[in-house]
Each structure stands twice: as structure tokens, then as C-alpha cells.
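Mind having a look at this structure? Questions to follow.
Just one protein chain is left out here, and the rest sit where they should.
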Amino acid sequence: MTFGMFASAFSRHWFERDAVAIWEDRAQLQAWLDVEAALALTQSELGLIPAEAGPLIAAQARSDRFDLERIAADTAATMHPFVPVLRQLEALCGPAAAGYVHWGATTQNIFDTAAALLLKRSHAMLEDAVDAGLDAAAALARAHRDTLQAGRTHGQHALPITFGFKVAGWHAEWRRHRERLAAAEGCFTAAMGGAVGSFAAMAGRGRAVQDGVARRLGLAPVDMPMRPSFDRGATYAGLLGGLAGTAERVARDVTLLQRNEIAEVAEAFHHGKVGSSTMAQKRNPQLALNLVALAAMQRARVPLALEAMVRADEGDSAASNIGDVVLPEMAVLGISIARGIARLLAGITVDAAAMRRNLDLTRGAIMAEAVMMQLAARLGRHHAHALLYDATIEAADGGEPLAAVLQRRASLATPEAAAALREALDPARYLGEAGSCIDAELERPRPPHARRRDGAR
Amino acid sequence: MTFGMFASAFSRHWFERDAVAIWEDRAQLQAWLDVEAALALTQSELGLIPAEAGPLIAAQARSDRFDLERIAADTAATMHPFVPVLRQLEALCGPAAAGYVHWGATTQNIFDTAAALLLKRSHAMLEDAVDAGLDAAAALARAHRDTLQAGRTHGQHALPITFGFKVAGWHAEWRRHRERLAAAEGCFTAAMGGAVGSFAAMAGRGRAVQDGVARRLGLAPVDMPMRPSFDRGATYAGLLGGLAGTAERVARDVTLLQRNEIAEVAEAFHHGKVGSSTMAQKRNPQLALNLVALAAMQRARVPLALEAMVRADEGDSAASNIGDVVLPEMAVLGISIARGIARLLAGITVDAAAMRRNLDLTRGAIMAEAVMMQLAARLGRHHAHALLYDATIEAADGGEPLAAVLQRRASLATPEAAAALREALDPARYLGEAGSCIDAELERPRPPHARRRDGAR
Amino acid sequence: MTFGMFASAFSRHWFERDAVAIWEDRAQLQAWLDVEAALALTQSELGLIPAEAGPLIAAQARSDRFDLERIAADTAATMHPFVPVLRQLEALCGPAAAGYVHWGATTQNIFDTAAALLLKRSHAMLEDAVDAGLDAAAALARAHRDTLQAGRTHGQHALPITFGFKVAGWHAEWRRHRERLAAAEGCFTAAMGGAVGSFAAMAGRGRAVQDGVARRLGLAPVDMPMRPSFDRGATYAGLLGGLAGTAERVARDVTLLQRNEIAEVAEAFHHGKVGSSTMAQKRNPQLALNLVALAAMQRARVPLALEAMVRADEGDSAASNIGDVVLPEMAVLGISIARGIARLLAGITVDAAAMRRNLDLTRGAIMAEAVMMQLAARLGRHHAHALLYDATIEAADGGEPLAAVLQRRASLATPEAAAALREALDPARYLGEAGSCIDAELERPRPPHARRRDGAR
Partner (left out) sequence: MTFGMFASAFSRHWFERDAVAIWEDRAQLQAWLDVEAALALTQSELGLIPAEAGPLIAAQARSDRFDLERIAADTAATMHPFVPVLRQLEALCGPAAAGYVHWGATTQNIFDTAAALLLKRSHAMLEDAVDAGLDAAAALARAHRDTLQAGRTHGQHALPITFGFKVAGWHAEWRRHRERLAAAEGCFTAAMGGAVGSFAAMAGRGRAVQDGVARRLGLAPVDMPMRPSFDRGATYAGLLGGLAGTAERVARDVTLLQRNEIAEVAEAFHHGKVGSSTMAQKRNPQLALNLVALAAMQRARVPLALEAMVRADEGDSAASNIGDVVLPEMAVLGISIARGIARLLAGITVDAAAMRRNLDLTRGAIMAEAVMMQLAARLGRHHAHALLYDATIEAADGGEPLAAVLQRRASLATPEAAAALREALDPARYLGEAGSCIDAELERPRPPHARRRDGAR
């Protein structure tokens, strides 16, 4: 019985296989076992358990030796999420080591530390995916640094820009998220505080055990090993929510620009891609639209992560069960969204002629500010604005070019004024510092990658 | 690769198997095929397609003849969620009927109608589950109609109640949801409007086709076949959100009442249930806590359903992809939560002695209102409140019973006053109409069940 | 110090004054006093308090006699939200009646019943606003019953529709919300159960008191007077969330259709309306855009209402404080949104020529389904789809009309085929049942209005 959007044959292609592979059942189990192994090895080293026990346990901590179906059945029967795993591990270890498995730890230590381990792997993959998006955006911005396009605000033509400038704006937002991700290292911590976080069952060597486990797993030891603290997870979820917000903005913009009447860009199309079961002509921005859907589903998980911070006492499965589910889902969504954006931007087709055509659509009205600023030097900004306000209404009502209306204004009827007006009405002359803004954005250094800081297995 | 909370070996026991079975891949596929079959049969009957085509198509509309893995691969390749299914169906139908498959319909017609079909099945299962919860609550309320307990507000003892009264309050809320569910029939509709909802490709018989499809599937024909309308889905999601709210309230109350210091109720325990991998004594309210988690996850999907109402133009997969994912998830969560509540209430252990013990904990202060109302007849409510305010502070500060403090008050020092006071301090005499409220609640008729109105396959 | 979007000089025009007036401080206070008056009068009638006390209390229950600033200060000092009101009421009543104020009730009884009273008033205003929206939509749909327009899905041209058909789809969704509102009467209840809902302080006449209060206030007596039940409030919030979802869909569609490149509709414009401080030409759909913002703010309150259902024990201000804030906000937002939609639709300008122009933009590709259905009779739907798939790609790549490409196909080169093709390419002939769907929608009866059922003061 296959169910759930991550598993279903009808939707699993929305998600990146290697991102899912980080968290799928065997990998999840292996991560738990990795933590148990690190714990046992550290404790053998420190003399908390016999020297041979650690290596024996570590040797059995291999998920392929476990019976997942039995774990599933025993979990339902015991109503405990981890004791069935422990029982199999103990059986595998044999009498010499079975008694030293999970020494002094509590289930949530294992779960939280394993989650940090997997999240850190996911994080490196995410940074790659965001970097790929930055590469694609940078190439697009560079290629269209000077491609004129109508800038729009509130759905209406505003001023001319270049398409490269728009894309550089996407790049900037995406880059800032990348910088935030680079600062998120503190989220990946190992915690071995035991049942209530006090290291009570660690014979006074709790901190040392925790340090050892963290070192073996490439994580940071947690500062205070309090089980009910989920602020790191919620913070990371917030970062992913922000990434989704930007991804959705970009994907929606692409969708808008691909509308038939605008038709300035198009998502990559290949023969065999089908837009509709009934309308043969359809070339839908399917990837972009699905990115919007995935981003909304990602954003919707952020409040859940925040709510999961509210944990009673020294531990509260009502909240930790939520965190255990929501972080892996968000990690997979995050990578899938980031890769999707990279693919979208890398594949996009740009129609510069359509951009130019649309720019001329308002017959000069889009240049109203340029004309106003020219007049403002003489009339003041406020009077110039009033003059243009009336002129653009007159032009729109009469279906005339703005130039025609303006030339009827007495004050603009001189040859010099007409020449100046022609100049003011040229979009290519009213791009401000768009070009240098693009250049500066593309030259900003990208933060270093997590992989280079990660020596973990 | 198993991933996602509905699929994972570590969490799938949270969800009811038969609820998942309604929506799992083969069942989902079968529902789509059921709609295609109903469409073809209706169109043959109405003469839109050859008389033999409908039965031929219907005969092949069996999900076990389809190759799910190929569908998954082709879906990724075509980037279309349904064309791969159609292609296999056409191949199965052979030349005589292949050309009449999916006649005049669009993918979303099939998806929406199939979703209504499955949601209606899920709905009947949900009503059963809610009824089971009502049965369990009613039995509990009846059994403890007169079991004294401290009523609490804002976490502090307020007035005496009976445990049956508290449970009757849970029952009432649950019953009102049941009534709302009974009124939700309008959510299950068949829509066959085609690509933009106008029945353009139905040769003028669109309404008749839609009526026929609806009749065959046991659904109501949609009033206006507009694809971008998701108000029914969002409304149903809202009902499920409400159910989750109540479930969470009940589960949290149980968790509170099971705390060691209160210990008035306990979730069912069986030998083999394990509370902790390390603390052998633990008897956690695991079911109740997990219900809280599931309810929070359910509530978090409601805003997603509302957001998915915002669909551009005549169709918008950015939003409909969300709806396609979120409704099945919510349906499964809803049944799992409702069954969980029924199980929780059916298994609960009540410790009437602990309830009585806790009731006496404040040494009479919980009866302050009763005393005040008695004095109010003489002093006025406001002066009586002021007197009791001071007396309860004095009692609390001195660690004395309220009676002792009150008896020192001159106005209460007469024998008659003392006798009256004793009476006012008796919790069993200050239950108001709790008993008759319980009786009335349990006698309210339960709304009829959807199954009895549902003749669909 | 003015702060908050409802109060600020910069945003209060977003909200309907009369909707705010229902809930503003004096009105809120008056509603509380109305409940106290109804309680006292009922209790005098039933003999629970002296016959003269009720009328005396009712006579003083006038908000203009209260000192709001002192209430604010005392509320902060006592940390109790209602005792300061009671103290002023007692002082106003004088010794003869002061002692009988608030007899047997608890604060939340007053708050919840007053909220129901105000919500019921708000509800009548909302039904009016929704009706106004239906009127505007109906007029628009009727006027443009036959105005051809491109139907679009996934942002791309799909099939021809009429603008009236699109609007009828908005109407249908809005109407269904209206029907849901008409069924929401059960949300407006009076509750007088006292501190824990058991009528303990009502001398055995609690139900009778509650019935009397309800009757006087035009509300229904609550079935079970449990304070922690907020399912009615959350249900109403869900309805408002649904309305917001539809409003946002409509407002976003208008915004899209007003984009310069599409320019099929325009929000009402008046001289003096300013689109930009700097771009004089701007005619932004400001109303529509702000409706989108308000709708998002409304949707975001639904999860808060659901979360506020989770109340501990017999009362829990952590949750009820949320409900007390969120329902009034949502009521005001709801009316403001509904009125906004009515205003938007009533003021909209339609450019039928632009609609026609856009319809022809794809040079026939929008008619691909029509052609396919024509060919399907001969070739089968699947082969016809494949033929059109290739033809539309060829047309798009070559920048040719679809007709030209098709006429080169051997099978379509006969004069009969050419004639049939011309017919299939005529949008006006491919509207299906759009017209009759509009007619049917506009003829559906509107549910009766709450005002006609409401005899309350």
C-alpha cells in the first residue's frame, strides 16, 4: 500500500531521489545505529563500558542486518518508537555486548542526534542546489544584462528595466538565503544528556561522552542537553520557509511572464512534454507551477515547526513526534525546490523581441516618470507629476501616444522641448544604474560550502 | 525507498490501514478508472460515442491491468499527471474503443470526481469512527455521572463537577462535529465540464453526461462545473480541522489528568507497552500524546487547503496540486484521529478515589463560590465576594481550611451560620444541574449515517 | 497613541466603519451590559433575585455611564478583564441592586454570550455584503453572457469561454458561501452555566435562566454550557476563511486581467485616484490588490481560531483570550472583504474588444480541442490528439496560424474538411453550454436573510 506524496507513483517524481535517500527507512535506521555505535565506541574508550563492547556493538550497527517489518510490527505492539530497534541490536550483539547497548542514553538522544546527522548531509546537498540556482541565475542575468523589458509594479507597467536586472534581483535574494544557510551550522548538534538531559546515567563522564559522540559524527556537542529545546530545528525550518518564499516568487514571476499575452519567457519544452490530455496546443509552465505548489507546502510546515517548540517539562512526545516528521519532510522539500529553481532558470527561453514589443505597449506612458523628472527640474516634481497625471489620462482616454498629448502642451511645444522629450521617452536611456547593480551583484563572493567543513562519515 | 510518515515503518502504525487503503496508489488509480468507465458508459448510453465503446472501456478499467511503475516513469517524462494512465487504458481497449476514451473530458474532471468518490468513502468511515467515539464517551459519562471531581479553570481548582459532566462536554463537542459532518454531503460532487468547465466537447449533452456519471458513481452532479472552485474541498478540510481541535482538547485533558500528581485517569496499559528505553517505570499516555501530534498536523493542513482555493483563471495546477495532496492526507489523518479518540476513551481507567482526594486538596477553598452565594443572599454578591477573597487569602497564607477562617468571622459564628457553612462546603451539594445536563446530552439523537444514504460502488 | 491596522489613520479606511462599530469599545461594553441586564431581568422574573433588582440593574446597564479609562486602568491593576466593569456597574446600581449584579454567572458567560450577540449582528451585515456581491456578479455575468474571451488554464490559453461564464463561476462560489452562512445560525448561542458550566450558583433554575437570557437577546440557548468548547467560533472562523479564499481568487483574477498586456478589465478609476507617487500613468487595481492582502490576513487567522479550540479543563484563558480577539477581527475583515468584492465587481470596466483580440492571439491554437474533437469522430480521440499535438508545435515554431498547418495535412486537404475546419476554428461555436450554465446559476434561489429571522435588539 503506497500512500503519501513522497511515496506515490503519481507524485514521487516531484522529489529528488538522493534527497529522499538521506532519510528513507534504512538510512534513518542506519543513522540511529551510527549514533549507537558512536556512543558505544566512545564509552569503551572512556571506560564506561568494557573495552570490547564498543567495537562489538559498532560491528553490528548495520541496518541491512535488521528486519524492518518486525520493527514496524513491534513498534505498534510496544507503542515505543525505538525499543524494537534496540532489541534487535541487542540480539545481534550477543551476550558479551548486548548489555552495553544504549548505555545511559535515552531514545530522544538517539533520534535528535541522528536527525542532526542526516540534516547536516541534507544541508550540504541543499547548499549545492542553491549554488546551482545561483549559477543559473547569474548566467541568465549576464546574458540579458542589457535586454530591455517593462518593469512592472502592482501588475502595471512602471519603468523600463532589463531582464538581467530582474534576474539579478532573484539572484540577490537567493544569495542572501545562501548566506543564511552558511551561518546555520549551529543547528547540527549531538546531545547525549540521557532521560532528562542531566547525564545522570553517565557516571560523571556525560560531557566527555557527548563530546566524543559529536566528534565521531562530525557534529557539534550541544551546549545544554535539554530534550525539550527545539529552537535549532525551528530555526532551520524557518530558513527553509524563507527559501520557499523566494522560490515561489521566482516561479510565479516565470508563470506570469509566460502567459500568452506577455510571452516574454518560456519554461523549457521538449517533445513529449504534454500540457493537457485534451488541449494539444498547451505548453504549460508545469515545472514552475509545481514549484509554487511545493513552496506553499513548505511554507505551511513552518508554523508546525514553531508549534513543535512548545514542549512540556523535560520531554514531550506530543511535540517531538511533530518535529521528527516535519524536519525530514522539509529537508526533502527544500532540496527539491532548490533543484527545481536551478532547472527552471537553466532551461528558460527568453524572447527579447516580445519584451521590447510589450515595453512599447503603453505608447510612451511607461516613460511618464522620465518625462516628469525632466520637467521637474523646471516645474518642480509635484507640478510635473500633476501635468503628467493629466497627460497620461488624456492619452489613455484618447488612445494616443503620450508624446502626442505632451506636444500639444504649450510649454513643451518648442523644438528644444521636443528634442528633450524624445530623449526622455527612450527606454534605453532610463535604466539608471541597473547595469552596474547587476555587475556588483554577480561579483559578490559566495559563502564557502558546508562540505568543505564537514569531515563526517 | 520508503519515506514519508504515512509510509515509513517507524510511523505507519499511526494511521488506520483501511483509511489508507481508500487512497493508496492502486485504489487511486481504480477511482480514476471508475470515473472513466462511468463517463464512457454514460456517453454510449447517450449516443455520444458508439454503443459498444462504453462497455469495452469499462471492461478494461481495472487497475490490476495497469503497470504502475511505467505510469510513474511516463509521468516524470511527460510531466503530465494523467496522460500515461490514458495511454495504457487506450492500449488495453484496443482499436475499437481506444479512440473514445476520456471523450470530452479533461484530466481535472477525472481527478476531482475521483477525489469526491474516495472522499465520500472516507467520509462514511469517518462517521463510523466519530460514532465510536461518541459511544465510548457516552459510556464513560454514564458510568461516572456522579463521580465527584475538581472542576478547574486556568489550571486552578474552580468548583466541583463530576467526571461524567466533563466527559459529557467532550461528547457534546464531538456530537456537534458529527452533525456538521452529516451536513457535508454537498462536498461530494461529480464534475464533467471539460477543459474550461463549459462542456464544450460534449456535443450539447454535457449536463446529461455529468448527471449520468454522477448517478453511476453515487455522487451529486456539480452545480457549476468550474475547475478552479475548491470551496467544497476547503470546507471539508475545515470540518476535519475542527474535529482535530476537539480531539486535541480531549487528548490533552487526558494527558493532564494522568500526570502523577493528579493521577485521576490513565490511558489503557498492557504488559509489553513500553514507556521508555531507559526508565522502566514509565507509563506514558502515548496514545493521547500522539493524538495531540496528529491533531496539530491536521490543523496545520487547513491553511493549505484555504490557500489552495486561490486558483487563477479557469484552472491552475499550482493550487490544484496542493488540493490533490492535502485532502487525501487529511482524510486519513481524520479517521486515524477519530479512531484514536474512540480507543482512548474506551480504554481509559478512572480513579474515583484520586478525584475525591484532589477535590479536597484546597481544604475547602474550591467551595468559595458556594459559600459566597450563600452569603450573597444576605450581603449581596459583591460584598460576599470581597469577604471570601480575603478569607481565602488568609486561609492560603496560613495553610488553614477555609472553614476555620470563616468561622472566625463574627458574622458566621452563630450555630445556624456554622450549619449552613457546612452545607455550603459540601461539594456533592454544589453540582448544580450537572447530572441533568449529562442526561440531556446523552439523549440527544445522533444524526443518520452517510452509509445509509450511499448506494455507490 | 494610535496603533494597529484597524485603528491607524493610514489603514483604517481598509475597514468598514459600521462593521467596526459593532465591536468598538463602547459597543463591546454595551453588549456585556446587555447580557448582564438580560440576566438580571430573567432572574428577577424567575425569583432568583428580588423583583426590583433586575429592572434597576437593567436601567444602569448603559455604556455611556461608564468610565472607559478607569476600566482600562483597573483591568491592568486587577489583571482581570471584567471585574472593573462589574465594580462600576455595582456602584451605579446602588445598594438596593448592587448585590444582585452578575448573580451566578462567570465572566466568560458574559463574554461568550456578548460575543455571540455581536457576531450575530455582524453576521446579518455580512449576509447583506455577500448579497451585494452576488448582485454585482449577477449583473456582470448577465451583461457579458455572450462576450467572448479566452479561457485559460495554468496561465495558458485553453478554450474560448465568455466573460459572463467566468463571472458566473465567481458567483457560484460566492453563492455557496452564502448558503453556508445561512446554515451558520447555530453559532450564536447564549451560555449561562457559571464558573464550570454546571449552573451551580443558579439554585436549580440554571436552564431556565439561560433560556430567558437567550430569548431576551435573540440567541439560542447553548445545548451544553461548557466553557472550553469553542467549536462554534472555530466553525464560523472557517466559513470566513472560505469567503476570503474566494474573494482572493476573484481579486487576483481581476488583477491578472487588468495587466497591460491583457487589459480585458479595469478596476473603477476616478480622477484623483493616484497609482504612484512618482509614475503618473499608473492605474493600479488598488482595491483588488488590497483585497488580496486582507484575504491573506483573514486566512491566516483561521489556524489561530482552530488552535484556540484546545482549551484545558473547564476553562483556559490562554486559549479564550485568543478567541476573544480573533473573532471580532475576523468579523470586521469578513465584512470589509465582502463589501470590497461587491464594490470591485460593481465598478469593473470590461473591454470586449481586448478580449476578442486576445482570443485570436494564438492564431487558432486555442481551438485545438475543437479541431481534435471534430477529427476524433474519424480518427479516435487519441490519434486526433497526437495529430494536433504535432500541428500546434509546427504552428508555434513556424509562427503560423494553426489553420495553415492543418490545411497542409493530406487528410484535411479536401474542401469539405476545409469547411469543417473553418467551423471548428470559430470560437463562438465552441462555447458548449456556457450560456445555459450562466442562466441556471443566476436563477438559483438565494437563501433567506438572517435579518428576517432576527428579532433581537
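Order of writing sets the chain letters: A, B and C. Residues in each chain are counted from 1.
Following the convention adopted for this analysis, contacts are C-beta pairs under 8 Å (C-beta built on N, C-alpha and C of every residue); 3 or more make two chains touch, one makes a residue touch a chain.
Bear in mind that the values here come from a model prediction, so they are computed numbers and not experimental data.
Student: Quick one: which shown chains sit in contact with the chain that's not drawn?
Tutor: Touch partners of the hidden chain, whole complex considered, are A, B, C.
Student: Taking the entire complex into account, which one of A:Glu69, A:Asp313 or A:Asp397 touches the absent chain?
Tutor: Of these options, the touching residue for the absent chain is A:Asp313.
Student: Kindly state which of the options A:Leu287, A:Ala354, A:Ala370 or A:Leu388 is in contact with the chain not pictured.
Tutor: Final answer for the missing-chain contact: A:Ala370.
Student: Touching the absent chain in the whole complex: find that residue among A:Arg17, A:Arg65, A:His383 or A:Arg422.
Tutor: Of the candidates A:Arg17, A:Arg65, A:His383 or A:Arg422, A:His383 is in touch with the missing chain.
Student: Sort through A:Arg65, A:Arg176, A:Arg408 or A:Arg422 and give me the one touching the missing partner chain.
Tutor: Residue touching the chain left out of view: A:Arg176.
Student: Which positions on subunit C touch the chain that was left off?
Tutor: With respect to the unshown chain, the touching residues of subunit C are 1-13, 17, 20-21, 23-25, 28, 68-69, 71-72, 75-83, 86, 102, 104-107, 194-195, 201, 252, 255, 272-279, 284, 286-287, 289-290, 292-293, 296-297, 300-301, 303-304, 307-308, 316-319, 321-322, 325, 328-329, 332.
Student: Touching the absent chain: which residues on subunit B qualify?
Tutor: 150, 152-159, 255-256, 258-262, 271, 274-286, 289, 303, 307, 358, 361-362, 365-366, 368-369, 372, 385, 387-389, 391-393, 396, 402
Student: For subunit A, enumerate the residues touching the unshown chain of the complex.
Tutor: Residues 86-87, 90, 95, 98-104, 151-155, 158-161, 165-166, 168-169, 172-173, 176-177, 180, 183, 186, 193-202, 204, 206-207, 223-232, 234-235, 238-239, 241-242, 244-246, 248-249, 252-253, 256, 299-300, 302-303, 306-307, 309-318, 369-370, 373, 376, 379-384, 430-434, 436-437, 440-441, 444 of subunit A touch the chain that is not shown.
Please note the rule applied: only the chains that are shown with their structure count from here on.
Student: In the chain contact graph, what is the shortest path length, in steps, from subunit B to subunit C?
Tutor: 1
Student: With touch defined as above, tell me whether subunit A and subunit B contact each other through largely the same residue numbers, more than half shared, or through different ones.
Tutor: same
Student: So if I superpose subunit A on subunit C by CA, what angle comes out, to the nearest 5°?
Tutor: With C-alpha atoms aligned, the rotation comes to 180 degrees.
Student: Subunit A: which residues touch two or more other chains?
Tutor: 255, 274-279, 284, 286, 289, 303, 307 - these are the residues of subunit A that touch more than one other chain.
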